[in-house]
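These notes concern the structure reproduced below.
Moving on to subunit A:
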Amino acid sequence: MIYYIAGGGLFLIGLYILLVNRNLIKMIIGLGFMETGVNIIIIAFGYVKGKTAPILSTKELINNRQVVDPLPQALVLTAIVIGVAVTALALSMVVSYYKKRGSLNLSKNKELKW
Partner candidate 1 sequence: MIDYILIPLVLVMFASAISVIFIKDLIVAVIVTAVVDLITVVLFFFLQAPDVAITQASIVVGLTTFIFVVAIMRTTRKEEE
Partner candidate 2 sequence: MIILNVIRVYAGYFFLIIGSLFLFLGPLGILRFPDVYNRLQAGTKSTTLGAISALFGIGLLEPGWLGKIVILILFILLTNPVSSHAIGRSAYRSKVPLCGKSVVDKCEEEHIYKEAK
């Protein structure tokens, strides 16, 4: 249960950072928090009480197969790598934006307003 609270809370804090801040790097930090929170929730869906990690290393585990759900772990493994790719690309765009505008603050950009 604490895992659901941790994941959901991290997601909400990330959303709050994304809504409140106008600094581009902090907005990307908030995006990373949201992603990590969702990962924790997905892993917690696959947890089964009293079972061990899905690595069949001993004879007993091979016979009984008392392991937790391996499918969410495989999905999250993909999601983490994609997440770092997204973060890297977003940060390179931020550097490019800074080279053009000279500021990281989004509210100083008047051309986006109408």
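Regarding selection, all candidates are chains of the complex that A comes from, given by their letters.
Things worth noting here:
Note that a contact is a pair of C-beta atoms (placed from the backbone, for glycine too) under 8 Å apart; a residue touches a chain by one contact, two chains touch by 3 or more; residues count from 1.
This structure is a prediction, so every number in the text was calculated from the model and none was measured.
By the touch criterion defined above, subunit A in this complex contacts candidate 1 out of 1 or 2. Put simply, subunit A touches candidate 1 in their complex at residues 1-3, 5-6, 9-10, 13-14, 16-17, 20-21, 23, 25-26, 28-30, 32-33, 36, 39-40, 43-44, 46-47, 51-55, 68, 73, 76-77, 80-81, 83-84, 87-88, 91-92, 94-95, 98, 103-105.
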